[in-house]
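A protein chain is absent from this complex, but the other protein chains hold their places.
A, B and C are the chain letters, set down in written order, and residue numbers restart from 1 in every chain.
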Amino acid sequence: MKYPDEYGRFGEFGGKYVPETLMKPLYELEEALKDALSDSSFQQQYHQMLQKYSGRPTALTFADQLTKHVGGANIFLKREDLNHTGAHKINNAIGQALLSKRMGKKKLIAETGAGQHGVASATVAAKFGMDCKVFMGEEDIDRQRLNVFRMQLLGAEVVPVTSGNKTLKDAVNEAIRYWVQHCEDHFYLMGSAVGPHPYPMMVREFQRIIGDEAKEQFFNEFGKLPDVVIACVGGGSNAIGMFTPFLEEDVKLIGVEAGGKGVETGEHAATITKGTKGVIHGSMTYLLQNQYGEIIEPYSISAGLDYPGVGPEHAYLAKIGRVVYESVTDEEAILALETLAKTEGILAAIESAHAVAKGIEIAKTLSNEQSILICLSGRGDKDVHTLMKTKGGVENGF
Amino acid sequence: MKYPDEYGRFGEFGGKYVPETLMKPLYELEEALKDALSDSSFQQQYHQMLQKYSGRPTALTFADQLTKHVGGANIFLKREDLNHTGAHKINNAIGQALLSKRMGKKKLIAETGAGQHGVASATVAAKFGMDCKVFMGEEDIDRQRLNVFRMQLLGAEVVPVTSGNKTLKDAVNEAIRYWVQHCEDHFYLMGSAVGPHPYPMMVREFQRIIGDEAKEQFFNEFGKLPDVVIACVGGGSNAIGMFTPFLEEDVKLIGVEAGGKGVETGEHAATITKGTKGVIHGSMTYLLQNQYGEIIEPYSISAGLDYPGVGPEHAYLAKIGRVVYESVTDEEAILALETLAKTEGILAAIESAHAVAKGIEIAKTLSNEQSILICLSGRGDKDVHTLMKTKGGVENGF
Amino acid sequence: MVSNKSMFQQFDKLFIPFITAGDPNEELTIDLALILEKCGASAIELGVPYSDPLADGPVIQQASIRARRNGMNIEKAMELAYKMKERGLKIPIILFTYFNPVLQLGEKYFFTLMEKNRLEGLLIPDLPFEESGWMRKKCDEHGIYFISMVAPTSYNRIKKIAENAAGFLYCVSSLGVTGERQSFDERVSDFISHVKKYAEVPVAVGFGISSNEHVKKFFKISDGVVVGSAIVKQIEKLIPLLTNANTKQSGLQEFERFIHGLLH
Partner (left out) sequence: MVSNKSMFQQFDKLFIPFITAGDPNEELTIDLALILEKCGASAIELGVPYSDPLADGPVIQQASIRARRNGMNIEKAMELAYKMKERGLKIPIILFTYFNPVLQLGEKYFFTLMEKNRLEGLLIPDLPFEESGWMRKKCDEHGIYFISMVAPTSYNRIKKIAENAAGFLYCVSSLGVTGERQSFDERVSDFISHVKKYAEVPVAVGFGISSNEHVKKFFKISDGVVVGSAIVKQIEKLIPLLTNANTKQSGLQEFERFIHGLLH
């Protein structure tokens, strides 16, 4: 990989826009990461955990019924929903927790929105016998009581965040504030490919297992690569993990952002599609902001995509045109989720359903000689409440 | 396997205690099953689905932290929780649905208690493009709205059962009644190793993948077999699946029943421990009944173990002493669930936590040269509501 | 030895009504049985209420619930048969029960009760041919008719079942559980005549027979009918009348009229 450069820049994006206090911890992290990634015993530990704890490799499923239903290209799903705790988030959490352990830090800090990364962090903290503090906006705590309880059950402390809008972006702020104060013995386990260098790179390296596996599985079965690869983009960790091994291949890559109620309504989280360049959470990237650089609260029905920024590598890939970023509305995502459930018996996370929606749309335009590979980043069990509300629930015979 | 015999009997247990109308469908099923099991293309289809759809093989996880915490034997977990839809139930649902398809029947009937088998059935029905009717007691529908919604989302019809106590046992009755009327073009997809022959045998054959894999994984890693194998027993499908390949080995086998509020209180589901011989749902086995042979409603905090009967093969294995059946109370199971969550980062189904509780108890009595293999039959996401209620919820700082 | 023997002198137009023991109460069950005899019943099928009657439709399930609420159980149901005979019932009584209650009484005690309570027949809907060998033998030894059933799905099982039948052969009209049906499949006549080829005992048709029209149809093509849900439903309807001392008689009369209407 030619980037990030030594400053952690992906072209004009990335970098380390953080208080001076964090510079040393970030350099230390960078060193430790470099060292770990080139150490085969670390790599082995990481892969063993993925395999024996999280259940990797995850399946590559041919969505034969969906393909038949849609008509067009063959649709394949990379089944990150089959991971322990139900999403790709655990890949990264395992990697970072192992690194933290290696650095001698036994206290984890994490932020969470809907709770998925919080649960993943609490999970690895338990498995590695570490402390874990999860920062979570008060609003989100209210909306996601089950996940809060899951984290507590796993032994983590959920710290309510009352600053700002009391949602994910504020949880990140608060986690960073806490980290600044406790950086000497705490490890900040960031949940997506965002934040200051080396986080975007580190998360990419711990998530590229998705793409590495999928590429190999597909090639072994068909002797070629898929024509199109699609993933949803919140902070961008599952997408960068999926895309990385395909970047230098002749494969079309599509990142799907949350279009919310429509990108023209202002109520969306389509950061690349509609955002502008700026700094958020320590990184230069695209974000949703007003003319004064104040961050605008995003909106999406899927809590995991509801983030006003995006990983800097995605900003770069968008800028150079290597990856196309498009958006899918709440409604389109829910429809895709239903279609996938009814045709394939797979209940996708609403986040992942955004990628499925785009996949269905693209499949129609291709021939049955072509193939689309979609990253099914997580399962939808966590979303059943939201879906019930949206669809009017059992009472309405749905 | 020496049994069941041609009448479907495991010693004095099993058989086909059903209305005459069902005899032919059962014989047909038996034929079709025999034919399928000896057909390598069927076997291949089944194994492909398990691998590429459900994500098998499931991991064998060394519970190092739990082992350390408990002190004593090494504890290993067979991770059925990592299956698609979150439990071992899908192994059987895939097998039976494939068989149904092979028999040209495109309509599935299933019963469900908590909804796990209902979801598994709805899932395979969607994936194979079949119709699916899930019978579910009205009481259970009320308690398990999320799972009801999941089934509906997957395209299944959930049929409320208002007869009897409106719980699982009545759902089975009603499913059988419906099947009697529609046996010509419907396939009854039974969710556990219960019911008339050939169901107990069929479910065993479709679940023994658990034990086959675990045995091989363990042997490949350690060159020997575990000393003790433990599984929870509701109807007994995960247990029989786990035990089967170990039956002729020098391995201690323990089935764990739901002790509810204590087997001496009468509020339990410890069918083998406390039940007597009789006929339930077409099979001679142990069950909870009064002196007139009327079935007593069982009790357990875990919906999946809350069944008044047990698979006839377990009754047989208990009788001949090959498997020891013990019970674990609600309280012990919840404690084990919490311990596992905090030490291993794994949220087990309350059903599976019964096996974990017994495993912890036994581990203490063994040396660190010995090993215990526990079937972690499913994940606990479905139980978070119940746990919250039990523990008093987020508010109580839990 | 009762196998291969009819339990009836007469060999056709058999009317075998089903009632649930203890529904709406013990005394009324006897009253109703006596009226059924008066109306021409050839035997009474006396149903033991059960917690899990999986061969029954909603009407008989409800009767089971009512009777169990009144404390009815298999022992009391058998004693009720005795009381019917005491009150003068002449026609045979067939105990209709699921297998598990029988099992729990134990072989010896069960047959003691059967004999003591003067029960002539036994019908166990969840004990098919393969599972009933031992029970058929025991019944035979005790001079009790073990009633066998054949269903539209029985096919090549028919011969074996029919040849071993005792009392009468219960021919299930159609797929499904007990309960009224609007109409019957065309194939039912073929099925019945096929069954009759092998049966040495009378062949009575049951499941869903609920109108005079049905009765007439089956009297023509078989040796008799078993009527369950239609009668039980009528009883359910008459409960308010029957259980009030002032109106009981008119309730019984109404019942008699209903049965008469069904048959003639």
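Quick notes
By definition in this document, a contact is a pair of C-beta atoms (placed from the backbone, for glycine too) under 8 Å apart; a residue touches a chain by one contact, two chains touch by 3 or more.
Predicted model only: the values in this text are computed from it and were never measured.
Just so you know, the chain we are not showing touches A across the whole complex.
Within the set A:A36, A:L99 or A:I176, the residue that contacts the chain not displayed is A:I176.
Only one of A:P4, A:G137, A:G155 or A:G282 touches the absent chain when the whole complex is considered: A:G282.
Mapped onto chain A, the footprint of the missing chain covers residues 7, 15-25, 163-164, 169-170, 173, 176-177, 180-184, 276-282, 289, 291-295.
We adopt the following convention: only the chains that are shown with their structure count from here on.
Geometrically, the chain at the heart of the complex, using CA-atom means, is B.
Centre-to-centre separation between chain A and chain B, using Cα means, comes to 34 Å. Centroids built from CA atoms put chain C at 66 Å from chain A. Within chain B, contacts with two or more other chains are made by no residue at all. Taken residue by residue, chain C touches two or more other chains at no position, since every residue touches fewer.
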